[in-house]
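With one protein chain removed, the remaining protein chains of the complex are shown where they sit.
Coming up: chain A.
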Amino acid sequence: MTSSTVIAGAAVAAAPGRPRRRRRRGSFTGLWFVLPATLVIGVFTLIPVGYGLLLSFTEYSPLSRSGPEFVGLENYAGLLHDPQFRQSIGVTVRYTAQVLPLLVVLALALAVLANKPFRGVGLLRAGLYLPHIVSLTAVSMIWLWLYSRDGLVNEALDLLGLGSQRWLYEPDTALNAVSVMRIWKALGSNMVLLLAGLQAIPQHLYEAARCDGASAWQQFRYVTLPGLRTMLVYVVTMDVIYLSQSFAEIFVLTQGGPLGATTTANFLIYEEAFQANQMGGASAMAFVLFALIAGFSFVSIRAMAGRNR
């Protein structure tokens, strides 16, 4: 799903106003075309959202004979004092907050470098993009080996005389180790999007800036950054949406350990629902996470797109 949103997002960012047409004939023919898709999305996405909201006000274990038992806001109230949930939100926020800036800045730097035409640049772009094509599971497997006791990371540190670490097994280093992997994985797709954004900036703006005596930094600051704003908003928002829902890499690399140091909210929801069979409580967690993600997306879009309008 990641890749499809990448492309569509490029288009989202680029289509501010859509033409509105009124058609006189065939007024409802279109409905037949959209009916199958509407039914499927209605049944498998919209109804589940409503069902999940109802579940979040109940206590329910699929193992019990009885159905969901209505408990009102009890699940939500319980979450306020649930140290595990608070820790998982903390982990999710920290993970997102430490991956995002590094990811975007590095991707932007690479995009600016790769925007210069020279022989072989296409090959370098393709190489940087490769981790995006490989599934998160397979990528996590590679890093599991890299981080292992005798893996490449420790071998390299040994060579430098720095001593090896149990990267994924220490509470202090586990989340950072996962973060490094995630930055590595997402760098190429971020770069390609920003590259597309860079190439959409009209070249004559740079020429005008140079005529006015703008330095390279001033050109970047006053031409490149404003020109990239829509794409940056899109990239940051999508990154936050994906990062805050991390699951596969946590499942493979750490299983949420050690001591919950890498238990993201999504991982806790999975454990709560499918291992502890507490589906009501897990649904409440999911909706709190939903609210946080939606809130952040709204704020980031407002903050980055709202200016200079």
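We take it that a residue touches a chain if its C-beta (ideal position, glycine included) is under 8 Å from a C-beta of that chain, and two chains touch if they have at least 3 such contacts; residues count from 1.
By our rule, contacts and distances are computed from a predicted model.
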| item | value |
| --- | --- |
| Protein name (UniProt record) of the chain left out of view, among "Ferritin", "Carbohydrate ABC transporter permease", "TrkA C-terminal domain-containing protein" or "Acyl-CoA dehydrogenase" | "Carbohydrate ABC transporter permease" |
| Omitted-chain contact residue, chosen from A:75, A:96 or A:283 | A:283 |
| Positions on chain A contacted by the hidden chain, ascending | 1-15, 18-23, 25-34, 36-38, 40-41, 44-49, 51-52, 55, 62, 110, 113-114, 116-119, 121-131, 133-138, 141-146, 148, 150-152, 155, 184, 187-188, 192-193, 196-197, 199-204, 230-231, 241, 244-245, 247-248, 251-252, 265-266, 269-270, 273-274, 279, 282-283, 285-287, 289-290, 293-294, 297 |
